[in-house]
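A single protein chain has been omitted; all remaining protein chains appear in their positions.
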Amino acid sequence: MSGQNLVERLSKRFGDKITGSNLEAIDPWIEVSPDGIAEVCEYLRDDAELRLNLLNCITGVDYFMADPKKAAKAGWEPHTEVVYHLSSTLNKHSLVLKVILPRWKDGVEGELPEVLSVSGVYNTANWHEREVYDLSGVRFVGHPNLRRILCPEDWVGYPLRKDYEMPLEYHGIRGR
Amino acid sequence: MLLAAFDWHSLFFMFFALLTCGFAVAMLFSDNVVHMAFYLILSLGASAGLFFLAGAEFVGAMQLMIYVGGTLVLLIFGVMLTAQSRFISMKTRSGEWVMALVLGGSLLFLLLTAAFRVEDWRDGNPNAADIGIAESKTTTQIGMGFTGVRVDRLDAPEDSTLVPGMSGYLLPFVIVSVHLLVVLVGAAYMARTKRRATSTGAAA
Amino acid sequence: MATQLDDARIIEFDVRTDEMLVNMGPQHPSTHGVLRLVLRTDGEIVSEVEPHLGYLHRCAEKIGENLTPRQWIPYTDRMDYLAGMNMNLGWSLCVEKLIEHDLSEKAKHLRVIIAEMGRIASHLVGMGAYGLDLGTFSPFLYAFREREKILDLFEEACGARLTYSYLTPGGATADLPNGWLQKCSAFLDQFEPVIQEYHALLTTNAIFVKRTAAIGVMSGEMAVDYGCTGPVLRGSGVDYDLRRDGEERYTEMYDGYAFEVIVQKEGHYPKDHDYPAIPKEAVLGDCWHRFYVRMLEVVQAVDLVRQAIDRYSTASGDWGVPIKLTHKLPKGEVYLETEAPRGQMGFYLVSDGNAIPWRVRARSSCFCNLSVTSELCRGCLIADVPAIVGSLDVVMGEIDR
Amino acid sequence: MAEFFHTTCSLPTPLAYLVAAIIHCVLIIHVVAVGALIFIWLERKVSGRIQDRLGPTRVGGAFGWLQTLADGIKLIAKEDITPKDADWMLFKAAPYVGFAASYCAYIALPFSDGWVAQHMNTAVFFILAVLGIEVFSPILAGYASGSKWSLFGAMREAAQVVSYEVPLGMCVVVPCMICGTLNLVTIGNQQAGLFTNWLAFNDPFTFVVAVVYFTCATASVNRAPFDLAEAESELVAGFHTEYSGLRWSFFFMAEYGSMFLVSGLAAILFFGGWNGPIPIFQVLGWSESDGVLLYLARLGGCLNFLLKGTIGVVVMMWVRWTLPRLRIDQVMTTCLKYCVPIAAFGFLGALFWQVNELPTSNDLPGIGINRFEARESWVIEADQQRASRAAAVTPSPSDVPIGPIGSVEFDRVEALVMTGGAR
Partner (left out) sequence: MIGISPVSVSHYLVVGAVLFVVGAICMATKRNALGVLMGVELVLNGANLNFIAFGSKYLRAESLGLDGQLIALFVIVLAAAEAAVALAIALNFYNNHATIDVDQASELKG
């Protein structure tokens, strides 16, 4: 199935939950709205033609330039992306999904952006979403156990955000 | 020679007797179950020493094996049941202590009086030193006793101690064996609890 | 003290004991590094296992946002430090995919040699350490004896024994030295019969079979659902190997190689290897099968290296020249997975057009493989926990990155 | 030995006993402690060879024979740590309980004909009982450490050793039954002659029983593949996780002590004890002579015994470095489903063989002695009693004969047994 066909089919089925696509990229991707990701994934997993049963990876990417001069040249507004790499062990193909989120929920600093959890669809997502939450600061709604996974539970901040600053001190250990 | 002046038998008796009683008392005054079991083991082990001194080496080894081994099981259950709350001990109320000590003391007094009252018990065997070492070996005799033959009574008058057919301990031995088997099976059955059975019982 | 009779996690018991929470790790010999498993046990029975990670977290991804791709190569070494070459390979391919750099034939065969040798070395450790988990020490040393020889070869090629930084975007840092191929062939000839020793010590050992067969059984669906990959996935009978099914940029390395995916089909593993019979207790997807798949992959890797050596010596082109340290990356984002010894190692690279990537992400195979632990260990005995975790063959460096 | 001091050195009796006791104690402590040193070194060498390496080479010359001593010095210098949560008294006491038990069992273990610290009529029974006490050490240590891993080790140890005592006892009973005594010296002496006379080769059942005994013995001294109590890949180090320094090394001395003990017991019960495969000393007539020649014969027997015990220990090492560890349920299954039935079956089989006086390997044409006399060893003991009484210096008129059960009376007793006690 060609990329264009797939996008059309998904759009037909999920309407405005499919918010865009980029088929010219090296790895073409489809953009899904934050509240639609779970059902889209479920559909992709169960569809007889696609059978995207393996969730390879979930990645949080933060787009933010602290320097206003550079930010003007960047060519994008600050935002956070959650990237899902899916593949099929049966049909041997893969797909990239993206969810584009504001950096902070409702623009309020400190309020994490929210996206539906797919841990009910793929069990792999459980730990990957925890990692994204831990490092990139995205809240996955409906996750059974959303805690930090790599950093200590009382760690402050989300290290892979571009505006992250290492804390000065952590339990008496000098940070920077 | 000073060493020769000692009665070694008495000395060892004193030693083991003190250990036995001392650890028994230590057990009495200990609150921790595992400590109690530990003291009990030492006390029983020391009393096995007393058995050896009295020339009952088979019973002594038996005591070590079964009694001490049995206490081991007590110890294990003590550990198991107190693993979570090791330092919680059940204190005895002081009133109970006083009562128990008064009653126990009077009982002890009674027993001690009785022990020294009988003339015959008070004197040791004057010929104890003459008994050959080999003669104290009772294993064979005990073994034969269990099979129904009292080899130590072979020379006794025919009609006095050896009643035909009742000469040994075969019957009690069999009864005790069967008893032990039944008890062990019963105990295993009792101790075994099924969670499902219990929880439905609790729910009902 | 409240009774916990209604706790559904407690399995049927004979003598009820209190539940205990015990920490297995982070300092524990059989958690393969600094993994911490919190076990909830009822006597010897484990009712719940919760892995805690992060003790070896070294911010590799954050560092990647501050270094150029070639500078980041040494950090990939330190992920799966038992298969550094394969980590290098994954990252190199990912970067090459972004800059659309194509390799010569020779460089590709070189990479096959190195990657498959790395796989042998890695599986040897996995096998030996699994023996350790089950309480036998000797196979570990037997495995290390052979692994040392591979490391000697690697050392000769790149100067390092553990963190190689040998394969880089663009090819490799140097060609194989003169005479290396002969030494490598000699090693393979010597090594192949030794594998029978491992089978005798572990695979067919009655106690080993008892400890691993039908323990930690994972169905193929479950393995895919949890994102398990590599030998763990194939041990569950899923026919999926990126060397055959992956992206073209990766599979073209193996074009023309006689190669069959090691997976059980219709009760048999590929017949072209001499292997001991599958014990009748073993169930597809249990610890034994995961271990066995690794053992067969070692044999297969030997075979692949042999082929690669032949083709390398006759191949055209050069061994591949590394890209410049500060090669300017085109704008874009790429994701590429390779079949590392422990599973699919994926790298995701987002570039905004600078020499330094905007975002780097490593998809760790062990991370996903480990996530299935709590599912597999539910209701097993304490002694089964090392058996199960060991059969997943995790390396904490890769999980925590 | 006390008699020796009494008669030869004309020491007074109590002092003679005291000196003899001290000498015995010192000798046994050497066997246990020095033995442990040697066995730990040997274990390293054996494991090294098995694993394709050299083992210790540096300390003390060619074979690194001083390695254990160097370790010992290191351990002495180490800090002795008691965890905060530990039960102080039991924690301190536990290693010594194990060592003392292992040491005590040696009292009844003969090293050669008559070379035994305490000639005990119930030696087999005593050794088993004392070995049973040794279990206390891991249990107390595990409980007192205040560590959950140690507690697991303790509970495993308890379950394992208590279960394995059953088949172990059954196996030990078989030679005792064939020889008709619990006295180890007598059992050993009855196997004099060619190796066909060894009880393991008495009949097929005894051989099976010997194998089962060795398995159970390995389990009861906690050696791999049954070393669950200290399983380092599961329980870190089990019951001795929290121990350090010299206190920790006492566990090891106890372990190696009991390893040799059970191997030695196997040697006496099944493999001829101090009798070599070919009775050189008997052929030479040394063992019937006295003085230096007899002493030499005994010494040769002692070496024989030590060699056999060491072979047993080495086999245990070999097994340890070859096999993976069993799981606790498999250990119990091995005991209850395999060892106990096989031992019971072997017991019945050996009994059947004995009762029907089926031919033993000793009855093969051309070798051996008639074993009939040997079977009734309690009769021999009765004769010994007689002798001891006869040797008594002051026969007393009040000395009531307690058991005229000598060979003269044998027929009478047998008749009694046959008729169920009714005369």
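Chains: A, B, C and D, in written order; residue numbering restarts at 1 for each.
Criterion: contacts are C-beta pairs under 8 Å (C-beta built on N, C-alpha and C of every residue); 3 or more make two chains touch, one makes a residue touch a chain.
Note that this is a predicted model, so its numbers are computed, not measured.
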Touching residues (missing chain, whole complex) on chain B: 5-7, 9-11, 13-14, 17, 20-21, 24-25, 27-28, 33, 36-37, 40, 43-44, 47, 50-51, 53-56, 58-59, 62-63, 66-67, 70-71, 73-74, 77-78, 81, 90-92, 96-97, 99-101, 103-105, 107-108, 111-112, 114-116, 118, 120-128, 131, 135-136, 138, 141-142, 145-146, 150, 152-153, 169, 172, 176, 179-180, 183-184, 186-188, 190-191, 193, 198
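FYI, only the chains that are shown with their structure count from here on.
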Highest C-beta pair count, chain pair: B-D
Most distant chain from chain B by Cα centroid: A
Centre-to-centre distance between chain C and chain B (centres being mean Cα positions), rounded to whole Å: 61
Between chain B and chain D, centroid-to-centroid distance (C-alpha), Å: 26
Shared interface positions of chain C, touching two or more other chains: 20
In chain B, residues with contacts to at least two other chains: 80, 83
In the complex with chain C, residue positions of chain D that touch it: 47, 50-53, 148-149, 152, 155-156, 224-225, 227-228, 231-236, 321-330
Parts of chain A lying in touch with chain C, wherever the complex brings them together: 25-27, 53-57, 59, 61-62, 74, 83, 85, 89, 92, 94, 96, 122-124, 126-128, 131, 135, 148-152, 159-160
Touching residues on chain B, where the partner in the complex is chain D: 1, 3-4, 6, 8, 32, 34-35, 38, 41, 45, 57-58, 61-62, 64-65, 68-69, 72-73, 75-76, 79-80, 83, 86, 127, 130-135, 137-141, 144, 147-149, 151-152, 154-155, 158, 162, 164-168, 170
